[in-house]
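Dropping the structure in here first, questions after.
Here the complex is missing a single protein chain, while all its other protein chains stay put.
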Amino acid sequence: MNITVASEKTMTSETHPIITISNLNKWYGKFHALKDINLDVNKTEKIVICGPSGSGKSTLIRCINRLEVHQEGSIIVDGTELTDDVKQINEIRSDVGMVFQHFNLFPHLTVLENCTLAPIWVRKKPKIEADELAMELLKKVRIPEQSQKYPGQLSGGQQQRVAIARALCMQPRVMLFDEPTSALDPEMIKEVLETMIELADSGMTMLVVTHEMGFANKVADRVIFMDEGQIVEQNNPENFFSNPKSERTKLFLSQILNH
Amino acid sequence: MAKQIETFVRLPDRNPPSSTIGFISWLRQNLFSSVTNTLTTILFCYLFYLYIPPFIEWAIINANISGSDRSVCDANKAGACWTFIKVRLDQILFGLYFASNPEQTWRPILALSIFTIILIPLVMENIPFKKWLLLFMLFIYPLIFIVLVYGGFFGIPVSNTTQWGGFLLTFALAFVGIVLALPLGILLALGRRSEMAIIKALSVTYIEFWRGTPLITILFMASVMLPLFFPSGVEFDKVVRAMIGITLFQSAYTAEAVRGGLQAIDRGQTEASMALGMGYWRRNVLVVLPQALKISIPSIVNTFIALFKDTSLVSIIGLLDLLNMSQTASRSLDWNGYDIEGYLFAGFIFWIFCYGMSSYSQKLERKLDTDRRAE
Partner (left out) sequence: MINTKIPFYRDPRFRSLIVQILVLALVSYGLLFIYQTTVSNLVERGIQTSVSFFDDVAPFKIGFSPFLEFDLGKTTYIEVFYIGILNTLLIGALGIAASTIVGFFIGIIRLSPNWLASKCALIYIEVFRNVPLLLQIMFWNFAVFLATLPPPKKSIELGFIYLNSRGLHTPKPFVDDLTNFNIWMFILFIGLCFCFWINKRSKKQFEQTGKRNSIGLYNLVGFIIFAILSYFALGSPLGFDLPVLGKFNFKGGGQLPLPLFSLWFALTIYTSAFIAENVRAGITSVSKGQIEAARSIGLTRTQMINMIIIPQAMRVIIPPTISQFLNLTKNSSLAVAVGYEEIVAVWAGISLNQTGQALIIIAMTIIVYECMSLFTSFILNAYNRKMQIVER
């Protein structure tokens, strides 16, 4: 099983990072939420970001498609720097897919309409093409039979898979996941993670905020641990889990793994 | 080991760039964030410039407050005539009886003061004995009000309801409306949710009947038809007729507010009390109603705001409430032509009470909302 959506674009420039974040600082009022973040994300790389709540991990990935506005530093996505320019922001947003903790499906649209809305109105695709693509992706996330239902009629796991399909319909180059399984029951977590693993296997660039360490171990190229708005350490999963460098990381891992 | 710990250096919190905080940044974000935003700000500032200074000049700077007759105001037409309000204040607040018997004005003042003294702890948080205060307000206070304002006991001279007027009458109508409508409304709400088909049908008919008709029609009915409903000999004066009409009307709205609260209570509460062997009345009085009433307080207060405003309708059937009294006073020969001041004053009093109540109910709603989320 492979998801080919992103593969064509990823072939072109292997060396340039697709996302470059340098000296990023972000404040909520007077609260210093992100401190001097530097991060490069390469194409097809899978990064898992973990850390205690309030550590700034969600804020970081929300900055990447400008759901949050940063005050200092720069974020460059695919060669375009994030500024106040509305047109650029919309272009970047259509290239960066996002999956939310609470799904955020549009309750007044059917599953299919949820998926085709942006391809039709942002990508200006003919409706027939958009429908075909959406059905194909709904098949990939294994819920084509639900396409005419409304989100309120689906289970949480199904809704989250629709949300993934909705983001994929825009044929994004990067996918951001903001705690995609935190609002789900255990058996539903499994079906969503399976979908995400398949997506990872297809070569998609992914940034995932999650506490699912099994997923990190299996999929991630790099695991980043954040605390108090800083990147505490980053490493490949083997080293990260077996040999964490800092005391803070050890403490966090012992808390999260012993549960 | 020590070396590893060093890898994480905690950076100190810095203050955000000065351009993003403080007053200037607030101005930029809220008033000048875009071209449209800036234009809007300029437009509104221009509108303020056009209308606010002349109004302040009229209402405050040039206003007349001295003197005791219209000659002062007639000499200075550029300002509002608050002298009129000052001279007729007793009449507008307490009605004709107390205005013509100034030595009796202590009675309504005392009655309203007692009300205020009980009300203040009732709406505050973390006050003990709230339940007793509420019961006192609902059952004992009306008696105090009657003794003080109506009189007839302890040598206090009687002020007939026909002579009631001004804010005092507005207050009395609204208070009677809410106090009598509450028990009626609770019964109707229980009836509407009853499993007995006939009781339910009767309750629904009653509630929808009163809710479907404007209050003015009901007041017409009360003033024209109520005397016809009873055998000759039974007589009510106009104020009592209006009170009956208002109570019946209000009970339907209270019933709907209480029903909203009843619906919000989980069915498990009824089931649990059934399991404890409670009958219908015990179940509702001891378990369901206390919870439901608490939830429905904001809606009940909202219906009360509507009622308080609607009491002004009695001026159409000829009662001298706050609105009608202000209007009548401003149309008297002494003060003819100063009706704007009369309306503004009456409107201001109504506004203070309604706005106060609506802020209170919104606050309660938010509190109930967070309480529920915390559970």
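Letters A and B mark the chains as written, and numbering starts fresh at 1 in each.
Please note the rule applied: contacts are C-beta pairs under 8 Å (C-beta built on N, C-alpha and C of every residue); 3 or more make two chains touch, one makes a residue touch a chain.
Nothing here was measured: the structure is a model prediction, and the numbers come from that model.
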Touch criterion as defined above, residue of A:A33, A:I49 or A:L105 at the omitted chain: A:L105
Residue among B:I24, B:C45 or B:A78 touching the omitted chain: B:C45
Option touching the unshown chain, where B:Y97, B:Y253 or B:F350 are the choices: B:F350
Residues in subunit A touching the chain absent from view: 65, 67, 86, 90-91, 93-94, 96-98, 100, 102, 104-108, 117-118, 120-130, 150, 152-153, 166-167, 170
Those residues of subunit B which, in the complete complex, touch the missing chain: 30-31, 33-34, 37, 40-41, 44-45, 195-199, 202, 208-209, 211-214, 216-217, 220-221, 224-225, 227-232, 305, 309-310, 312-313, 315-316, 323, 327, 339-340, 343-344, 346-347, 350-351, 354-355, 358
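Definition applied: only the chains that are shown with their structure count from here on.
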Subunit A and subunit B: spacing of chain centres that average the CA atoms, whole Å: 51
Residue numbers on subunit B that touch subunit A, as the complex places them: 4-5, 7-8, 10-11, 13-17, 20-21
Subunit B-facing residues of subunit A, complex: 25, 27, 29-30, 32, 35-36, 71-72, 227-228, 230, 232-233, 245-249
